[in-house]
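With one protein chain removed, the remaining protein chains of the complex are shown where they sit.
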Amino acid sequence: MGIDKKTIKGIANLASLKLTPDEEKLMEDQLGRILDYMDILGELNLTDVPPTSHTLGFTNVTRKDKEGKCFDVSVVAELAPEWQDDHVVVPRVV
Amino acid sequence: MNYETIIGLEIHVQLNTRSKTFCSCSTRYGERPNSHTCPVCLGLPGALPVLNEEVLRKGVTAGIALGCDIAENSVFAWKNYFYPDLPKAYQISQFEFPLNKNGYVLIEDENGREKKIDLTRAHLEEDAGKLIHDEVPKGPSKVDYNRCGVPLLEIVTEPDIRTPEEAYRFLSAVKEILQYTGVSECNMEKGELRVDVNISIRQEGEERFGVKQEIKNMNSFANVKRALEYEIKRQTKILRSGGVLSQETRLFNTNKNATVSMRAKEEAHDYRYFPDPDLVPVVIKSDFIDEIRQKLPELPEARRARFIARYGLTAYDSEILCSSYRIANYFEEACENFSNPKKIANWILSEVMRVLKEEKIEIDQCKVTPQMLRELFDLMEGGTISGKIAKEVFDNMVSTGKSAALIVEEKGLRQVSDRGEIDIVVNDVLIENEKVVSDYRAGKKSAFGYLVGQVMKKTEGKANPKLVNEMLKEKIEK
Partner (left out) sequence: MGLNDLSIEKLRDLLKKKEISVMDIVRDIEAGIAQDDKHELPLNAYINFDINRIKKEAGDLIGNSGKIENTLLKGVPIAIKDLINVIHTPTTCGSNILKNYVSPYDATAITLLKKNGGVPSGKLNMDEFAMGSSNENSYFGAVRNPHDRSKIPGGSSGGPASAVAGNLAVAALGTDTGGSIRQPASMCGVFGIKPTYGRVSRYGLVAYASSFDQIGPITKTVMDGALLLEAVSGYDPKDSTSANVETPVFSDYVGKSIGDLTIGIPDEYFGEGLDDEVRTIVEQGISTLKEAGTGVKRIKLSYTKYAIATYYIIATAEASSNLARFDGIRYGTRYVKTEDLETLYKENRSIGFGDEVKRRILLGTFTLSSGYYDAYYLKAQKARTLIREDFTQAFDEVDIIVTPVSPIPAWDLGQMVDDPLQMYLSDIYTVPVNLAGLPAASVNCGKTSGGLPVGLQLIANHFNESDIFRTASVVEGKVG
């Protein structure tokens, strides 16, 4: 099963990526071929096979409800590309 | 043509923990912005989450209290979307395998009948950061990540609610349960309980649901009710005039007392949920559930029943007292070793509630502790002060925080029960009011009350009213 341009546009949007028309074309070709290859899994009978998310099968890994050390605000400020009054600045959202 | 309203709710409630869901940053509210952050809750490259055991415990506690099936296996999942308040661009939530499923909450409907509201699920997830917007129009938004990663329980109901009042009662009941069980403080001002509403309208008898409207992010039950009332009117009007509703997400504007469209139902948000590879599955064994169940505090329903049986309160009074676990606790502490709990209940329902309302405070902020209230009652019962003086003393306690005994002492409010002292005043009053006395003797019985009032006035209310009555009667009927 391949992939069409409309779908490429849709997933690029979901992934917050901007593609040029050339890139769209290239991705359509390359992802189409890769997805065609992925169809190989169709050969398998997977009806009663459980999915694997973790190889080691651990469960219930938790920590105690204790407060620990936080960053100094200056560290957060240092990281942020735009910063004002102890806040990270972003384009207006509403 | 009659229309029927179908309402479903999603409640996000903050779990009461010291540290965040997946890191050890503090959950404290109102601190310096971005001071409660670390690699994990800021979503720095390479950081990994580890589940707070208390989040799990509180989640299971809520599940039990809400009558849910606790899942033996539950799994965290990534919910993917981009927003500046979501550092990893995915929220760690639960999707296919939530912690709690199939619960219910009982309420009383508007006809006084018991009604069961079914819950679809109650799952764990992390909160996002807080966005504030520049006052300058079109100015930037700013993000504080302190709230990011704070634990939430999302409770989702079935579309079982039919009226705004039912929604209100359901929310109040849920809040009570969560507060009672210590799962959440449910402090609405701090945004610890937020409600999303789904509402649709259909013709009576119609099987299919109408077009759903979502109203997001309300943090007051009164607003939820108002928003629903507004929506019913708005949607009914459109349908009656032959119009068609389109699916929308709306916000409630408190100033306009109306909902406004936020966006058309987004081209079906595709959240691409999948199991969190960084967190391992949660397995809950029955002994863990039993252990929590045994420690579960009394729930509101049971407490109301007990108040009626044990303290002889009316259903109405116990309902009001139990509507807040803090008020109910206050009552029980005040009653300890006191012979007449009904009196204390009445006092709380009238005087204490009045003060809370006037001062806009919660009961644990009231300067009069339950023990102090009981001491006040001890003074009344022991005859040291009268009921009238007690009100004055109480108001003074509220403003100063001093004990009743101290105030009575300082202000000289001790009740006068000395026959000799009262006798002098009674004699004065009789001499000054010869005319009234003869009226009384001529059969005008109401004149007696006037005379009592005069004695009380002269003693600034301190005379023991029982004695005053007795002694006056003795004198003028002689």
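Here the chain labels run A and B in written order, and each chain numbers its own residues starting at 1.
The criterion applied here is as follows: a contact is a pair of C-beta atoms (placed from the backbone, for glycine too) under 8 Å apart; a residue touches a chain by one contact, two chains touch by 3 or more.
Treat the numbers as computed from the prediction; the structure is a model and nothing was measured.
When you scan B:Pro33, B:Pro49 or B:Pro151 for touch with the missing chain, the hit is B:Pro49. Remark: the omitted chain is touched by one listed residue; of B:Pro84, B:Pro151, B:Pro164 or B:Pro341 this is B:Pro84. Residues 39, 42-51, 78, 80, 82, 84, 87-90, 138, 140, 143, 145, 268, 270, 272, 274, 277-280 of subunit B touch the missing chain (whole complex, contact as defined above). Where subunit A meets the omitted chain, the residues involved are 1, 3, 7-8, 10-12, 14-19, 23, 27, 30-31, 33-35, 37-38, 40-41, 43-44, 46, 49-56, 58, 61, 63, 71, 75-76, 78-82, 88, 90-93.
By definition in this document, only the chains that are shown with their structure count from here on.
Averaging Cα coordinates per chain places subunit A and subunit B 40 Å apart.
Put simply, subunit A touches subunit B in their complex at residues 14, 16, 53-54, 58-73, 76-77, 79, 82, 84-94.
Those residues of subunit B whose C-beta lies close enough to touch subunit A in the complex are 17-19, 23-26, 32-38, 42, 44, 50-56, 75, 80, 82-84, 131-134, 138-145, 270, 272, 275, 277, 279-283.
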